[in-house]
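First up is the structure itself, then whatever we jot down about it.
Apart from one protein chain that is not included, each protein chain of the complex appears where it belongs.
Just so it is clear, A, B and C label the chains in written order, and each chain counts residues from 1 on its own.
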Amino acid sequence: MVIVAPFNFPLEIPFLQMMGALFMGNHVTLKCASTTSAVMEEIVRMLLECGMPPGDLNLIHCGGKVMNELMKQGADHIRTTQFTGSTGVAKDLAILLEGKIRVEDAGFDWKVLGSDVHDKEFVASTCDQDAYAHTGQKCSAQSILFAHKNWVDAGLLDDIRDIAAKRNHADLSIGPVLSVKTDEFLEHTAKCAAIPGAKLLFGGKELEGHSIPKCYGAVVPTAVHVPLSQIPAHFDLVTTELFAPFQIVTTWDTEEDLQTVLGLLERMHAHLTAAIVSRDMQFVNRVIGHTVNGTTYAGIRARTTGAPQNHWFGPAGDPRGAGIGSPEAIRLVWSCHREIIRDDGPVEPTWTPPEPF
Amino acid sequence: MVIVAPFNFPLEIPFLQMMGALFMGNHVTLKCASTTSAVMEEIVRMLLECGMPPGDLNLIHCGGKVMNELMKQGADHIRTTQFTGSTGVAKDLAILLEGKIRVEDAGFDWKVLGSDVHDKEFVASTCDQDAYAHTGQKCSAQSILFAHKNWVDAGLLDDIRDIAAKRNHADLSIGPVLSVKTDEFLEHTAKCAAIPGAKLLFGGKELEGHSIPKCYGAVVPTAVHVPLSQIPAHFDLVTTELFAPFQIVTTWDTEEDLQTVLGLLERMHAHLTAAIVSRDMQFVNRVIGHTVNGTTYAGIRARTTGAPQNHWFGPAGDPRGAGIGSPEAIRLVWSCHREIIRDDGPVEPTWTPPEPF
Amino acid sequence: MVIVAPFNFPLEIPFLQMMGALFMGNHVTLKCASTTSAVMEEIVRMLLECGMPPGDLNLIHCGGKVMNELMKQGADHIRTTQFTGSTGVAKDLAILLEGKIRVEDAGFDWKVLGSDVHDKEFVASTCDQDAYAHTGQKCSAQSILFAHKNWVDAGLLDDIRDIAAKRNHADLSIGPVLSVKTDEFLEHTAKCAAIPGAKLLFGGKELEGHSIPKCYGAVVPTAVHVPLSQIPAHFDLVTTELFAPFQIVTTWDTEEDLQTVLGLLERMHAHLTAAIVSRDMQFVNRVIGHTVNGTTYAGIRARTTGAPQNHWFGPAGDPRGAGIGSPEAIRLVWSCHREIIRDDGPVEPTWTPPEPF
Partner (left out) sequence: MVIVAPFNFPLEIPFLQMMGALFMGNHVTLKCASTTSAVMEEIVRMLLECGMPPGDLNLIHCGGKVMNELMKQGADHIRTTQFTGSTGVAKDLAILLEGKIRVEDAGFDWKVLGSDVHDKEFVASTCDQDAYAHTGQKCSAQSILFAHKNWVDAGLLDDIRDIAAKRNHADLSIGPVLSVKTDEFLEHTAKCAAIPGAKLLFGGKELEGHSIPKCYGAVVPTAVHVPLSQIPAHFDLVTTELFAPFQIVTTWDTEEDLQTVLGLLERMHAHLTAAIVSRDMQFVNRVIGHTVNGTTYAGIRARTTGAPQNHWFGPAGDPRGAGIGSPEAIRLVWSCHREIIRDDGPVEPTWTPPEPF
């Protein structure tokens, strides 16, 4: 069994996956992102100190190419692999391993705000955390916000801007972006803002006074408003996931708008997480019923991301879809269905052998 | 969604799979084995007559190559595929579809008889049906029998021979073998019987007085006894699945023998079905605990095959493993986990916005 | 086992109870209300015709006194009794049978309408049915309606009056009242309307042009509005269940009013059914969380009574509480918990006998 884990939660993700695998009785080979694998090495040392049998786990420090070659050579002996990372690598591994893989890959996660405005301060705070906490580097980060006009009229977008403005490098509420450089970030922002009718809401600048190396991105929390009517025509651009503190915002109002929103949600391809913010159970159920995201938060307190508190987190609708942390995920990935039929009742006294058939 | 189904249960297998897929709300493309796909065509006509929306199902008559090309061209639009058939094709499709597949492939199914002899007539009858019903062409057919010496001493093997001897072509209790020709069958029988200490128990001959075309096999029910001690050295030969009325029989006695048997069961690679025949719950639990077959029958009435009454039927321990017929299988193949978190309680009166992080 | 069943659903209630008892393997003695027991006699004849073993069921036609004497004499042989009827008889039987009884007794059932007005026509129709269908003779009938001011302003009470006005004896949408006579009904109505600030909303008259015998009641659908502030002081009068087409209506508006309403709901003693009408999940959950009624309908379509579609129907919070119709009720009344511990694993090789203790 193999686990391949990403950089962004260097302890939580591989540790939950590894412990789930071990609890279910597997022999595990673990490869973490090379940028952060020192973290797991310390944990493994601690586990050994606590009495973990050394033969239960292999920890490998290496880059993707070396791991790929190792898995190629050992493919016959790998019964399953859990992969968390980009969609492209997931696809290559699925072919290499003849489908014996479970993946948790990209997420372009949406939040829809219903027409009933309640607890605005709380919702603004949640939007800020969903989009910008961990410098936007969660697979479950809020990538697009569909706000009903009532929320915009009530000043929600200003509130989000004000909270984001408090983020700074000094207290680490904003930090380095590991997989998107500053100029790539600014270029994507500019493209989105150039869509007809679109405008930069806030951000769109390099972080000031930082000491982050050039190989990483250093940017301030950014939001671009794109009119709902323009999104269908610029769908690929608008729904490109930037693993960074960036979100698209749009506004809806009428029943017709809502149908456009539901159509866009259906058209997205990475159904990882989502949030539906409302107290109206009919509205919430309608959006749930028309979408398929794996982890979907519903209710006035809904967020797109519970990490690191952790729930399921896996794409829905993909046979390779895994999940992390939950009992359901552990069973799905690290165990399998086995059907045992106890046929131990007495043979009926009137039984006679059937004719051969 | 695609279903690719085999010849041996031309109605049951594709029908159960297709109905499960439709019930879960999928749009299905179905390809049956070209030798028997007329059966499903009639069923589909009936379903249309009963009101099935014509757009819900595509039925394709074609051979494997054409289907392969179709799936290659449409791979991006296929969200999952259920395949029932040979291991080789399963592997090719898994690569083609980047793992978006669920398979039910080969089975080399075993039965172990414990030391407590009860209901001998019933068990003999069950052994006959498991090995030879449907002319041995069930994926869940009994391929190898590990009989405790007490059963052999009690005459079980003679009983099985006597029941098998009643099978004949006239009443269709023995019929054509679709994927193994007569000479291939006899050649495999001879090889097994040539293992040191092995002997033909019964059968090993062409069927007499039949009108089966040469392109199909026509043979009588056959069993070869191989000493337990010789199986490890001839493992690949002994565990080759013959999709035909053929079984290997062996005898065990001591605790040491039992450990050899458990080692052999672990070494087999296609963990489809199995049976453990005993009333002793400790013996039954011990064998269950040391094996992983997907569908495992336990108890004095245990069989290797419930088809066509149908249970799960899917390999265990393979992330691509599917199953047919059971609610668990339908959900696993045709639906997916979706986690919905209702976060609709009131915001606590004492809540204040957290610092950005 | 004994079943004692009421007049108002002469087929449904005893039949569901009796079949549940028989399915669970009990030997049943059934006594229906003497006014309507001819109905069950026909059913029992049909069951016998269908093959029911005659020894499984005793059907007794008699009045309450005779049944009481029978149960007294046979109390040692009665393992449980299911009683549906009045609170007084339930109490007497509980003592007679030393607690070996399950009861479904009176209900003074409430409905609360939240501040969000939706689907007014539907809700008015549901209120009419809850209060007046079956001429108000359901244990789950709506006895009191707590309507938010927004609903009253929107004209809900007028709508309910207009629908009730269509009820008439000719099409049997209003019929005889079996346990309350006309003058008793009118007297209770007058008393309620005499509470300070209260007024008759509609009804309060004898039915015109009917041929119902004097021993039964014959009245039109009736509603009396009582100010919320007056209910605590007239609690016993306002919460007296009239098994007839009668309801109390009141109006609430503020948070303080809502707390008064919740206090009244807690103070009622027969927690049978209830309804909470709103789409706001926080409001619905708050009322659910502060109440204990056994069957509680929640949502914009909520009603107080699903009979005869049937759900649980049993009081909550009483150890003798039963229920009718649902699997949970059948198990609770007609079966019992049994804990079987399988302790069949092997004795550990290192086991030694413990010291006696």
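Everything that follows uses one rule, which is that a contact is a pair of C-beta atoms (placed from the backbone, for glycine too) under 8 Å apart; a residue touches a chain by one contact, two chains touch by 3 or more.
Fair warning: this is a prediction, and the values are worked out from it, not measured in the lab.
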item: Residue of C:Glu12, C:Asp119, C:Glu206 or C:Asp257 in touch with the missing chain, whole complex considered; value: C:Asp119
item: Option touching the unshown chain, where C:Glu41, C:Asp183, C:Glu266 or C:Glu328 are the choices; value: C:Glu328
item: Touching residues (missing chain, whole complex) on chain B; value: 116, 279-284, 299-300
item: Residues belonging to chain A that touch the chain removed from view; value: 281-282, 285-286, 344-346
item: Those residues of chain C which, in the complete complex, touch the missing chain; value: 79-80, 91, 94-95, 97-102, 119, 121-122, 124-125, 128-129, 132-134, 163-164, 166-167, 171-174, 279, 284, 288, 292-303, 306, 311-312, 314, 316-321, 323, 326, 328-329, 332-333, 336-345, 347, 351, 353-357
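Definition applied: only the chains that are shown with their structure count from here on.
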item: Identifier of the chain whose CA centre is least distant from the whole-structure CA centre; value: A
item: Farthest chain (mean CA position) relative to chain A; value: C
item: Distance between the centres, which are taken as Cα means, of chain C and chain B, whole angstrom; value: 53
item: Geometric centre distance via CA averages, chain C-chain A, whole Å; value: 49
item: Numbers and ranges of chain B residues touching at least 2 other chains; value: 342, 344-345
